[in-house]
Structure formats: structure tokens, C-alpha cells
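Data block below; observations after.
A protein chain is absent from this complex, but the other protein chains hold their places.
Chain nomenclature is as follows: A, B and C, assigned in order of appearance, with residue numbering initiated at 1 for each chain independently.
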Amino acid sequence: MPLTQEQLAEIDGLRESRSPTRRATVPAIEDLLYTPVPVLDHGFIRVIDYMGDDAAIVQAARVSYGRGTRRVQDDAGLINYLMRHGHTTPFEMCEIKYHIKLPIFVARQWIRHRTANVNEYSARYSVLDKEYYVPAPDQLASQSGSNRQGRGDALSGEEAAHVLAILKGDAERCYAHYEELLNEDEAGERRDPARAGLSRELARMNLTLSTYTQWYWKIDLHNLMHFLALRADGHAQYEIRVYAEAMLETLRRWVPLTAAAFTEYRLGGARLSATALAVVRRLLAGETLTAADSGLSAREWRELMTTLGRLP
Amino acid sequence: MPLTQEQLAEIDGLRESRSPTRRATVPAIEDLLYTPVPVLDHGFIRVIDYMGDDAAIVQAARVSYGRGTRRVQDDAGLINYLMRHGHTTPFEMCEIKYHIKLPIFVARQWIRHRTANVNEYSARYSVLDKEYYVPAPDQLASQSGSNRQGRGDALSGEEAAHVLAILKGDAERCYAHYEELLNEDEAGERRDPARAGLSRELARMNLTLSTYTQWYWKIDLHNLMHFLALRADGHAQYEIRVYAEAMLETLRRWVPLTAAAFTEYRLGGARLSATALAVVRRLLAGETLTAADSGLSAREWRELMTTLGRLP
Amino acid sequence: MPLTQEQLAEIDGLRESRSPTRRATVPAIEDLLYTPVPVLDHGFIRVIDYMGDDAAIVQAARVSYGRGTRRVQDDAGLINYLMRHGHTTPFEMCEIKYHIKLPIFVARQWIRHRTANVNEYSARYSVLDKEYYVPAPDQLASQSGSNRQGRGDALSGEEAAHVLAILKGDAERCYAHYEELLNEDEAGERRDPARAGLSRELARMNLTLSTYTQWYWKIDLHNLMHFLALRADGHAQYEIRVYAEAMLETLRRWVPLTAAAFTEYRLGGARLSATALAVVRRLLAGETLTAADSGLSAREWRELMTTLGRLP
Partner (left out) sequence: MPLTQEQLAEIDGLRESRSPTRRATVPAIEDLLYTPVPVLDHGFIRVIDYMGDDAAIVQAARVSYGRGTRRVQDDAGLINYLMRHGHTTPFEMCEIKYHIKLPIFVARQWIRHRTANVNEYSARYSVLDKEYYVPAPDQLASQSGSNRQGRGDALSGEEAAHVLAILKGDAERCYAHYEELLNEDEAGERRDPARAGLSRELARMNLTLSTYTQWYWKIDLHNLMHFLALRADGHAQYEIRVYAEAMLETLRRWVPLTAAAFTEYRLGGARLSATALAVVRRLLAGETLTAADSGLSAREWRELMTTLGRLP
């Protein structure tokens, strides 16, 4: 259970209260506001606040391009145009704030995206909860043979059970020792009065990287899409991809025209190199080409043939 | 008149429409939403949108510092604590969006602050309006003798009149020539069919730096306060300071606790160097000190004596 | 003449002096160091300093990917891999610093790229030189009919002459009035002792946007390539594109492997949308398609046919 009864009551309170506002408001994302969307075994994302909508992007673009935008008929057309031509600043005019609970090893990947605002739970000031990630059995996979950073086949039942036993056992023991090192009770008093206890900023180092942390994370829409393009991608690690997919769903509710343009022009498209483009032109002209005379490396040829639907 | 009838009607429409929201809402800033606050002769600022309030800062801080914040009694105390100790990330959890009309030479100073999102009216795509800044006579000042970047005394009436005539005359003539170069009418058609007209991206170079431009400008509260600390300061040029002062007023409506802490700990305070601090200690110990035996330069001594109220 | 005799002598002095260093050093860019490369009529770029080389990128990548990079045979292969897969952080490990002289209207476009460090000549503190941009006659073009932001045909000789007369006349007159307003001689003393003179921070507003300014501009290699991808592009305004092209040439000298990969994977390639990709697949499968049954807008169809070499 990722949230305490106290927190759930607070969420209910926030959801019940409504105020009138003159700001741009999106009912479909209001419906979701504050509600945790479960991710992994103990994690979640929650939309805490948002600023702007599809119309705010259009409005900012019309300020930028002035009379130049009059000819574009409708909002969807203008948003598609902006996305297609890389006019990114109007998308920066929208902002969203999430509350996210995630394992520390995922948080370490996530924080590499620097163009966001973050407030993370501090284990210098406070004690971390006993929550750690244990993969579902179907997610326990061996190292990929072909891809240096990926996963290969799922482990057999026996090996998987052994792996789970190790992951759980070490996380449990490390957390139990963390509590022993701290020597604090709920109220912050000593559990064993004979011992001083270790400071929090030191004791935390005994926890495993599977331990959950949480943060508030606020980002503009342009940078969010950049994050999602990288992290909702098939090459991203499963444990961060599921967060990206949950956030992509919030994008569709919040700014549906932008989400559609993002899918059409970024997620679903492809980038061709100069040589790959020349290959496509030659193929269209009816030439029969092989990897050897394409000018591409064997790997790039394979990737291109996959993109063109000629390889599975 | 900085806004057209069409724009004023649009503002009225936006102000009349209200939607229920579950988001943090601040009535005092809602009252001001969309309404232009005049600045200089043709400029304005308008708050277009905002995210968060004082409570959102407190909420983010409590996530960061967890149980560690329980002892702090109230929101004001916690916000003061964050401001005093330079814990800046909770303030980044709030965001505000302005629509601003300002002279180009002011925009060029302003844009040096890089941690904001900007959509500026594009003179490549569209035609700039005929609006240029002319200082009020009491703002026409000579170069400061003591300060390389500042203003000295106001000019005499006669010299001021001459200056104004030059500024107006050149701005008028340059704009008239801009229109002639463009050779466009309202609908973008040729005014003089015998001439092709110069492209907008080139014609704009004939305008003076006093010409007004406009942009949407979005920034988080922490970076806004950094901007205001520099630009609402007495050393800032008058023409940008008046914008900063108008924005400071919106800050007081939007996040009153934060605005009060900002005034107490940033705007109203002072930074002492190591040597200046040693001087204060010696003065408090009853020593009689002069600039010569203070270890400070003559200029730093004068600044310190002013800070300590011993010089006007 | 963009540089004074004094500055040229200083450049000669800097170029003559050499020190031994243990840092990564690139002879081909050392040859160019400090030397101004002329751009437009009075502008230039000069490389003032650089950090890192192609090998530094490889070194950073090998730290990141550790043993995972052993299989890649050589530096060129690894740099191509990084560029192709959007692994941008190793390119951030290189840095370059330019001194650039450019017209103010170009500087205003340029500064929209926020991920750089800038020190611009301050017209609050100092007096701007009498230098303004006047386009070469073949660059005087009318507004494009098809493209809201571009140029169309060159103006006829007679109209061009008229345009040049306006641009020069207004720049001259505005600068002469700027000097009159300042009322300063070389030494900063009053030219006309009967007048106080207007402060520099105010007088500058009388200058036209064609006036030259200058700055130091420092950026990492990843963000430089992003800048160049946008500004060396055919859609960029000619007056900024010529700067980007001069900088692209410095890139080729400084990091030749990276410059080649940049050309292959970014400048020379193309991005296809999801629908465009589907069209290519259908064309390759031998289908005969028209704009109408492609699922693309007329404009996107035209752009795709151009990319595929089927339209000029």
C-alpha cells in the first residue's frame, strides 16, 4: 500500500474541494487530480497541479507568429505545424507537477533530466519507509546477448525464485539494520536507551538501491515530451518505462491535440541519416540493394530494413 | 493605448468566464488575472496564469524534509526558514506566466535571465505596431559622474525638450520608413503595386531600440525572485525597474507569505564581506575605526557606513 | 574594418605566445585561434578558447558505458553510435568560446538559445561604435509569398537602391543623434560644455536594430550542434545563417569525427512522421499513391515528395 490512511484522507479532502478560477481548466485532467495511479509494486504517479492547455499553446504561438498564424485554420493544424517544424517554445508555456514514488535506482536515471524542478524526500532529515521494489517474476530477465544495456529471456522458474529470495532477503536485512542503526521510535526517541543511535544521514547508506523514495517533480510540456520520447521508448529500462507510460496517459487527458501530434511526429516516426535517405531514394527508384552496397553498416542496414517494414 | 478594442473585449470575455477547479487557487491574484497593469508610456504587464500558492511551497518542503518539519509551527515560519537558509527548491514548485509589452532595449536586458520560458512577437512573421518609448521629462537624466552605469541629474527644460524632439523624430521617421520598406497594407497586400516591398525580416532592422515588442514570459517563483532582486534594485535602470516593481506587486497578491519573507531576507537585508563583518565586530566592541585602518577600500568603507546608517 | 589596430596588435601578440599544456590540444583549431573570420559587412567570429576534442568525447562515453564500449572498434564508430542513438551527454564534455560581432537584430534571434554563457558589450557602461549592417544588394529580397517568415525574389536595381538609401540614411542619422545626445568626447568629457548630455543607458534607445554589438559566447558541443542544426538550416534568416556556417567550419577543424557524424545523422538526414513512414512503406511495396489517399496534408505530401527526391 503506497499511501497511508492519513494521506488517502487528505487526497479525498483535496478532491472534494473546488474553487472557481479564471485560468485555463481541463476537466479530463481535473478528474484525475491528486489520485495516485499505481506503478510497479509500491510506486505511483499523481498529478498535483497543471498550468495551461492546448489552447494556451495556440495562444502563445499566435503571440509569436502574430498575423502569420491567421491562415492556419484551426488549433489542431497549428499544433501539428509547431510539432513538425520543431517550434518548441509554445509548448514550454504549459507546466505540470507530479508526485511520484519510485525505487532509488529508477530515480537515479530519472534525475539525469535536468530541466525540471524537484523536491525529493530527504533521508538526512527523515526516516525512509520500509518499501522496496521486487520485480514480478515475468520481469526477471537475463542480460541481453545482442544489446549491451538490455534484457534477454525471462529466467526459468527455479532461477527466478532464487533471484527473488536474494533480492527480498537483502532488502529486508538492510532495512532491519537501518532501523537498528537509527535506534529511533516513531516519535524520534531512542528505542534502546543504552545506545545513542547513528545519525540519519549516515544510516541511510545501508539501504539497497531497490528502496523507494518519492518526490515532487515539475516540468514544462516541451521538456516532458523530451523525457517521454526517451523513457517511453522500447530501449528504456522497463522499470522507468512504466512510469513514462503512465505519464503519457496523463498527457492524453491534459493536452489531447498535443499528445496526438507528439505520437504522429515524434513517437511514431523515424529519423533517417543522410545515407539511409539515399538508400530509400534508390529503393524507390527500383534499384535492388544489399547491405554491402548500401553505404550503411550492417547494423544500420538492419535498423533501416526494420524501420521500412522489410524486417520484423 | 497599448491594447486594441479587440484585445480588451477578449480580456473581458476571459475574465467573465469561470470554471471550477481542484487546483490551489488564490482569489487575490484571480482578481487581477488578464488585466493589464500599465508600465511606462505604452507598456504593460498582465498575469495570464499561475500555478501554486504559499501552501504549495509548504507542501513541497514537507515532502522534502518529512517528519523534520513537524516542529515548525506554521506556514509563515516554515517559509521564513526556507528563505533564510537558501532552501530554494520548494519555491520552484510555483510558476507564473505574464504577458508583457516593453521597449526592445529593455527586452534585451531582460532576456539575459535565461531560466524562463519566452514567446516573443516575431517581426520575421508579422509587422510591429507603431509604438515607441519616449521618456517622461523627469526621467531624462545625464550620465552619472560617480557611477559608470547610472544616471545623474535631470536635464534642464530646454535640453530635455531638445532630447525629446530627437527621440521622437527619429523613431517616427524610422517607423515611417519601415512601413515604406514593407509596402504592405493591413491585409498584407502591396500598398504601392509598382514596388515589391522588402521582406519583414529585413525591414525590421530599420526600427529604433525604443520600439515596443511583447512576449509571454513564464518563470518559477524562485527564479522570479532572483530576477526581482536584481531588477527592483536601485542600481537597475529605471525603465526595467518599473516593470520589476509592478511584478513585485503581483507577487504580494499571489504568495503573500513568500513576498514578506523575500522582503525581510533578500530585498531589505544586506550582505557583509568577511572584512566588513570584522569591522562591525570591532565597532560593536567599542573600537574607533577609520576607513584607513578598516582593511576595506575607500569605496567599500563608504558602502558599509551607508548600510550601517552612519552615512546617508 | 571590424577591429581596431590596437585589437589586431593584441591578437598578434596572443597568437605568437605559446605555452606547453597537458590538456587535449587540436592543432587545426589552434591555427585559427583568436583570428577573426569575417561575416557580413562588419561582423566576425573568433574562436577564443576550446576544451576537449573527439577523443574527450570517446573518453567520457567509455566512462559512462564502461566495458560495454569495448566491442566498438574505433573512435569514429563510437561517435557515430552516440550521435545516431541520441546519447548526447558525452558531447557536452567539450566546450568552445567565441568572440562574435553581429547586428542587434541578429543578436536578438541568437539569444533565444538559452543554454550558453554570454557577456555582451554593455551600452549602459560604454558607447557603441558607429557600425551598422547594410545588406549586399543581392540580399535585398521581398517578402516570400508562400512562406510567412522567408524571403522571395531579389528586388529590382532601382527599388534596391532606394531601400539601401533609406537603411543607410536612417542608421547614419540615428547614430549622429546618439552622439549628440551623449555629448561625450573620446575621453568621456562633454563635447559641448553648455549641455549636460543624456545618460548612455537612455541615449542607446535611439539606435537602429541594424547597429552592431559584440559578445563572448561560450557553449558546450552538444548545444552548439543544436544551435547549428537550427541556424545553418535553409529556413534560418540569411543574416544568422552565415554566422552558423562560419561556426560549422570551426567545428570541422576542432572535432572532425563529430562534425562528420553531425552531417550524416542530423544535417543531412530527415525525420519522417508516422504517416509519412507508412507512405514510404506502401510506395516501396509498389503501391501507387496520391496526396489524397496518403493520409498526409497537401503540404506534408509536398514536403515528403521533396525529401524523397520526387519533387525538386
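Operating definition for what follows: a residue touches a chain if its C-beta (ideal position, glycine included) is under 8 Å from a C-beta of that chain, and two chains touch if they have at least 3 such contacts.
As the structure is a prediction and not an experimental result, all values here were calculated from the model.
Within the full complex, the residue among A:L14, A:L198, A:A260 or A:A291 touching the omitted chain is A:L198. Annotation: of C:G86, C:P137 or C:G188, C:G188 touches the absent chain (contact as defined above).
If you put the hidden chain back, the residue from A:H87, A:K130 or A:R151 that touches it is A:R151.
Mapped onto subunit C, contacts with the missing chain fall at residues 14-15, 17-25, 30, 33-34, 49-52, 56, 59-61, 63-69, 89-90, 92-93, 95, 97, 99, 117-122, 125-127, 188, 214-216, 218, 220. Subunit A residues in contact with the hidden partner, per the touch definition given at the top, are 103-105, 107-108, 111-112, 114-115, 118, 120, 122, 124-125, 133, 135, 139-144, 148-153, 155-156, 159, 163, 166-167, 170-171, 173-174, 177, 180-182, 184, 195-202, 204-210, 237. Contacts to the hidden chain, counted on subunit B, fall at residues 65, 68, 71, 84, 86, 89, 112, 148-149, 230, 263-265, 267-277, 280-281, 283-284, 300, 307-310.
Methods note: only the chains that are shown with their structure count from here on.
Rounded to whole angstrom, the centroid-to-centroid distance between subunit A and subunit C, based on C-alpha atoms, equals 34 Å. Rounded to whole angstrom units, the spacing between the C-alpha centres of subunit A and subunit B is 35.
Note on chain placement: the centre of subunit B and the centre of subunit C lie 29 Å apart, centres being C-alpha means.
Residue positions 118, 120, 122, 125 of subunit B are each in touch with at least two other chains.
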